[in-house]
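A single protein chain has been omitted from the complex, and every remaining protein chain is retained in its original position.
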Amino acid sequence: MSFRGRDVLTILDFERGELEELFEEADVIRKRGVSGRPLEGKIMALAFFEPSTRTRLSFETAMKRLGGEAIGFTSEEAISVAKGESYVDTVRMLDAYSDVIVIRHKYDGAAKLAAEIARNPVINAGDGKQHHPTQAMIDLYTIRTLLGGVDGLTVGVLGDLKYGRAASSFILGLTHYKPRLVYLISPPQLAARREVLDQARERGLPYKEVNSLEEVIGELDVLYVTRIQKERFPDPEEYEKVRGAYVVTLELLQRRAKRELKVLHPLPKVDEIEPRVDESRFASYYEQARLGVPLRQALLLKLLG
Amino acid sequence: MSFRGRDVLTILDFERGELEELFEEADVIRKRGVSGRPLEGKIMALAFFEPSTRTRLSFETAMKRLGGEAIGFTSEEAISVAKGESYVDTVRMLDAYSDVIVIRHKYDGAAKLAAEIARNPVINAGDGKQHHPTQAMIDLYTIRTLLGGVDGLTVGVLGDLKYGRAASSFILGLTHYKPRLVYLISPPQLAARREVLDQARERGLPYKEVNSLEEVIGELDVLYVTRIQKERFPDPEEYEKVRGAYVVTLELLQRRAKRELKVLHPLPKVDEIEPRVDESRFASYYEQARLGVPLRQALLLKLLG
Partner (left out) sequence: MSFRGRDVLTILDFERGELEELFEEADVIRKRGVSGRPLEGKIMALAFFEPSTRTRLSFETAMKRLGGEAIGFTSEEAISVAKGESYVDTVRMLDAYSDVIVIRHKYDGAAKLAAEIARNPVINAGDGKQHHPTQAMIDLYTIRTLLGGVDGLTVGVLGDLKYGRAASSFILGLTHYKPRLVYLISPPQLAARREVLDQARERGLPYKEVNSLEEVIGELDVLYVTRIQKERFPDPEEYEKVRGAYVVTLELLQRRAKRELKVLHPLPKVDEIEPRVDESRFASYYEQARLGVPLRQALLLKLLG
């Protein structure tokens, strides 16, 4: 199936072979650059109903480096955008003006609904609690770039696996590959959702749920960290109790982790990774952010080129 | 008179022949596209003192599809833009940086004042209660595209004709043509303003003021719908009483309207058109939004090209 004109709604919309094709294109862009302005005259509409500066700027950069242009609104403007109009009408308006719509939305299914209405491709830049497919693509591409591939690796996914859409998308993304084992590391209250685990199991992903980073850190080749928001805990004391068990410290990494462990994070990070880790050989999240641009360039080229 | 360098302040600044010239250019752009990047290196300043995402994005898209660029601020930023400086100074600043200024403002005359100060052309993207000339151009261009022209048609203008600048501009725009009859359909509290009616009469527009859509719907070739804002009524109960008479339902259209009736709306719409109408053959407002881009491209090309 060709990429041309497709919607990008979940990481499961794509086959492993398609992801590989995408990653090879991103490699070419990264190594040789882009020749000319292949998307000149094309317009990307950025519809950010929820704030996400990183994702927005990464998409904008990718589009502009290809000679394309961006229009749109940020969440600060989203309320006045609507002026009471229906979401469906907002999507129709953006579809009338642009060649591709990039949507960030609070609610599950918002991107899918937009895709049903719009004539042009819709890219889900994160909606609801589960899907953020381009982030998952970047995560997999980063592992491939740093470690040659995902197959055979032991991967930890740490943090809020219940509400964090980046974590869920990454877990679903891993099902395209054959890791040795995936540890899902979270407090019980924030364990991965049933529907995510069901799909992981059906698709043959070997995973194990654990409650402590310390017990598994030594086995990991990749540690994917996400934030635990205090607000997820009804009782703040409950949060303070578990918090420490999910903070990645340099001391822990130096004492227990494999020398070649790569720590990833979709960013922004707050205090779930100790700042001293940033300068260490483990920190791979800034490289991951950088790789987001060629990956998104590759995707846009394939959808619109 | 050439378009080059002109200000676009009201729809009456243009002759019928000039509008036709503009529409022909828009047709060419729509059918054959634009060759090259005719406005490369040109900068449009978007000065939105009042929110209007649709108009802003439509202008940005038009400019960028021509190879030009946009800078500016949204209403969310407008307060800090000023930092207490005079409107006149803000306009001078924008004029120093750009090649054309597009202004949206709450007050009547704001665009005219800007045009007096600025060296470069000023386009009124809606100011005060009466003028939104590019919207009127789009409305007339849509009718021409869908029905071949305005002359001889029976046209209804529905909604808040007192405070709605799109409706006033459309009525003034119609005076360039020879419709058979124009029905101005509104609650008495929101009837068209004296100065608009005076100009309509002086310019020979045959119009009739009525209070109910139902009594005239069967005669119409075009129904231009605008929103009635609850806030316009001192007494909310008053609003609830009249409201129903101005909602366009599919049932009414199917029962009474001509088969070929085109329903227009400047968008955004809230509840003045029943959502079921959107999918019907009557709904022409999405096409109208789409036609806004080539129309604005044509205008920018003529002003700056």
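The first chain written gets the first letter, and so on, giving A and B; residue counts start at 1 in each chain.
Heads up, the rule we're going with is that a contact is a pair of C-beta atoms (placed from the backbone, for glycine too) under 8 Å apart; a residue touches a chain by one contact, two chains touch by 3 or more.
The shown structure was predicted, so the numbers you read here are calculated from the model rather than taken from an experiment.
Visitor: Just one of A:17, A:84, A:152 or A:268 touches the chain that is missing; which is it?
Guide: Residue touching the absent chain, from the options given: A:268.
Visitor: Touching the absent chain in the whole complex: find that residue among B:94, B:125 or B:138.
Guide: Of the candidates B:94, B:125 or B:138, B:94 is in touch with the missing chain.
Visitor: Can you work out which residue in A:15, A:76, A:198 or A:214 touches the chain that's missing from view?
Guide: A:76
Visitor: Which residue numbers on chain B touch the omitted chain?
Guide: Against the left-out chain, chain B lists 40-41, 43, 45, 69, 71-73, 76-77, 80-86, 88-90, 92-94, 96-98.
Visitor: Which positions on chain A touch the chain that was left off?
Guide: 34, 37, 51, 53-54, 57-58, 60-61, 64-65, 67, 74-76, 267-270, 275, 278, 286, 289-290, 292-293
Here is the rule we use: only the chains that are shown with their structure count from here on.
Visitor: Please tell me the distance, in whole Å, between the geometric centres of chain A and chain B computed from their C-alpha atoms.
Guide: 41
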